[in-house]
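The block underneath contains the structure these notes are about, expressed in structure tokens.
Every protein chain but one is kept in place in this view of the complex.
The chains carry the letters A and B, assigned in the order they are written, with residues numbered from 1 in each.
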Amino acid sequence: MTRDQLKDYIGSKYASLMTPLDTGRFDPMFEVKADRLFEVSRALRDDENLKLDFLCNMHATDTRENFEIVYSIASITTKLRLDFKIVMPYQNAEIDSVQEVWPAANWYEREMWELFGINVKNHGNLKRFLLPDDWNQGHPMRKDWDAPDFVRMPEIQ
Amino acid sequence: MGLIKKLPYYSEKIPGGAIVLTSLEATLQFAQAKSLWYLLFGTACCAIELMCTGASRYDFDRLGMIFRASPRQSDLILAAGTITKKMAPRLRRLYDQMAEPRYVIAMGGCTVKGGPFYYDSYAVEKGIDHIVPVDIYIPGCPPRPESLMEGCLHLSEKIRRQKLSDWQEK
Partner (left out) sequence: MSAVRTEEFMVNMGPHHPSTHGVCRLLLTMDGEKVIKIEPYIGYLHRSIEKICENRTYHQCIPILDRFEYVTAMSCNYVFSLAAEKLAQIEVPERAEYLRVIMLELNRIASHLIFFGTTAMDLGALTPFLYALREREYIMDLFEMTCGQRLTYNYIRIGGVSRDIPAEFVPKCREAIKIIDQKVDEYMALLNGNPIWQKRTIGVGYLSPELAVAYGVSGPILRASGVDFDIRRDDPYSIYDRFDFEIPVRPNGDVFDRYMLRLDEIKQSVRIISQALDGLPEGEIKAKVPLKFKPPAGEVYSRIENSRGEMGVYILSDGTEKPVRVKTRGGSYNHLQVLPEFATDILIADLVAIFASFDIIMPEVDR
């Protein structure tokens, strides 16, 4: 399947779950509603023609208005690749864990919780791991994060 | 340590003691300067250069520098690599576990002053001299093996100039 065929395939089969976005510059990009996340991940992994069983990457982005959580997935057998994202408001950000589908999501979700303060439901092991144990200055990857001893790069003119 | 520190005091009282002291001093300094065993404390990129220096082409061993895995057997910490805020207490603990006299070489920009890139990082310690006293600074990102060896030679120079009576706990 080429990239365009993949786009069409998903457009026809999962139209109600995944909306294509045109921001993806290389691989197809879709948007998924937060409450359908688990359903979508299951379907993508178990679909006979897709078999997207490999979670390449997963991360959160702070766009100053809301959080975007991007899942980059691929397949070992069918060699396909696609991204989908969830857009959620800044307040009380919360997602479902997809560990049941891709166990690799464990640490990615933990990292998101730690650095962005996005709560992950049904994770089971949300413990601090990247930052020092006595860290008490909030979630440093947020754009508005600041700390007394944090030096900023001067603006480039 | 205690005995050696008191040596100058006692030996000056006996006739000819100063001569013994001088030769003892020279022997000790020679022994120390020529067999600096360093603790393998590589955290980041500089550790790879440290490995290269220890291996075949540059051959650290000919300066009498042999790596040790335990702080209790080493005279010197070669701090190679970024020290983050999370790692800093561990570095201090390793330093405290070493026997006197002990030395520290800061290898690479990160240990000298927080590195060439990490000034706006929230996690990097800006220089290890906040944590442990440093004897020699070697800048570079990473320093070449030659400059690392030069730094070590400077340290042995420094040790050879030390008097027994200078020895004191840092």
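Keep this in mind: contacts are C-beta pairs under 8 Å (C-beta built on N, C-alpha and C of every residue); 3 or more make two chains touch, one makes a residue touch a chain.
Here the structure is a predicted model, which is why all the values come from computation and not from measurement.
Asks: From the listed residues B:34, B:90 or B:130, report the one that touches the chain absent from this view.
Replies: Selected residue, touching the omitted chain: B:90.
Asks: Considering the whole complex rather than only what is displayed, give the residues of chain B touching the chain that is not shown.
Replies: 40-45, 47-49, 51-52, 55-57, 69, 81-82, 84, 86-87, 90, 94, 117-118, 120-124, 141-142, 144
Asks: Could you pull out which residues of chain A are in touch with the chain that's been left out?
Replies: Listed in rising order, the touching residues are 23-27, 29, 53-57, 59, 61-63, 68, 70, 72, 74, 76, 79, 81, 83, 102-104, 106-107, 129-132, 140-141, 152-153, 156.
Quick note on the criterion: only the chains that are shown with their structure count from here on.
Asks: What whole-Å value do you get for the distance between chain A and chain B if each is reduced to the mean of its CA atoms?
Replies: 46
Asks: What residues of chain A sit close enough to touch chain B in their complex?
Replies: Residue list for chain A touching chain B: 131-133, 137, 140, 147, 150-153.
Asks: Along chain B, where are the residues that touch chain A in the complex?
Replies: That would be residues 85-86, 119-120, 122-123 of chain B.
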